[in-house]
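Apart from one protein chain that is not included, each protein chain of the complex appears where it belongs.
Moving on to chain A:
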Amino acid sequence: MATDTSSIPNQRVVETLASRLRRRQVVGSHETALETVLVLRQVISKARFSNIDQLVEIIRSVGRKLVEAQPKEHTVGNTVRKVLHHIREEYHTASQGTAVVSTSNNTLSIARFVLQGQPRKQNIPQKGTLNESHGTLKENNPDDPDAFARTLKPVLMEAIQDVLDELETVYDNISKNAKDHIHSDEIILTIGKSSTVEAFLKAAAAYRKYTVIIADTAPSYSGHDMAQSLSSAGISTVLVPDSSIYALMSRINKVIIGAHAILANGGMFAITGSLLAATAARAHSTPVVVCAGQFKLTPQWNLYHEYGALDFADPSSVLGFEEGNLVDKVDVINPYYDFVRPELIDAFITNDGDHPPSSVYRLIKEAYDDEDYEL
């Protein structure tokens, strides 16, 4: 295949990221998403392909390698799927103008009629003007195998830039309407250190005066960092131990937490302690609001069955190794994430608007293509 020889420089870039993921040198959903997009951009700019399927295969294999390196970081897979979705969209708009397009398969079929019901961003011909200069897309041209790639690449680069822009403006977009969600003199509960929630609360603080109660979030104690950060922004902050979440819940107006990954059924993985806070909030009918970028939407339904999906961290922070006589008698686990059921969440605030958990599956259908669910 023409792709093999040029894949060697690509391989190095991909391998570097894969090993960094494996060694947990790249942590955090946002970081991994950005790194993945940059790697994909390099791969596509150097890739050689003569038709769309080859390109899709290249990106898929890169995606597979990265996902295998760190299966717990779902944003890697999500970003690859998003890039594939954009590429297919660009390809379809570009090939719309040519007569070579193979719409010969009769769209008249009952099965396709049923699939019409599928929620999909309807073909909006807004990119038409962009592609007029491209003329015909020559696929599989034996004389000039790079012709197809040449015409398509600039468009693809723009598509990837779109994805990159979306990732970079995630925090700004989510915090845009922060002041509408938080009212004066409210008491908000949050846990852990989520950069999204941090940006959200700081943006609201510019307009409203309110109090934030932060739970320790043992054993990582990321709540401490969050408390420092928020109080230095002038927000009145109270730091409490995790055990008092339920006791304080009657005084709390809203629970605002971040997410690690959002599953297709509307549930989410979030830092340990989120399930505790969400359940306590449900018992008091307190709204639970999750701030998360759309790159965290994962098209998988049943990850919560995988016990390993909880991502276990170092148990010594729970029970230190110096407790000699206990260490071999007690099984200590330190799950890093909790699975929170969709029934416990009231709304997701994303960079693309606010959504209830029941419409997450629709967002996923619109953001990703069905063929990409299994990379």
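Everything that follows uses one rule, which is that a contact is a pair of C-beta atoms (placed from the backbone, for glycine too) under 8 Å apart; a residue touches a chain by one contact, two chains touch by 3 or more; residues count from 1.
In the analysis below, contacts and distances are computed from a predicted model.
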**Asked** According to its UniProt entry, is the unseen chain "Exostosin glycosyltransferase 1b", "Calcineurin-like EF-hand protein 1", "TP53 regulated inhibitor of apoptosis 1" or "Translation initiation factor eIF2B subunit alpha"?
**Response** "Translation initiation factor eIF2B subunit alpha"
**Request:** Sort through A:Ala264, A:Leu297, A:Leu344 or A:Ala367 and give me the one touching the missing partner chain.
**Result:** A:Ala264
**Asked** Looking at A:Ser45, A:Gln161, A:Ser317 or A:Ser358, which makes contact with the chain not pictured?
**Response** A:Ser358
**Request:** List the residues of chain A that touch the chain left out of this view.
**Result:** 108-111, 113-119, 264-266, 301-302, 305, 358-359, 361-362, 370
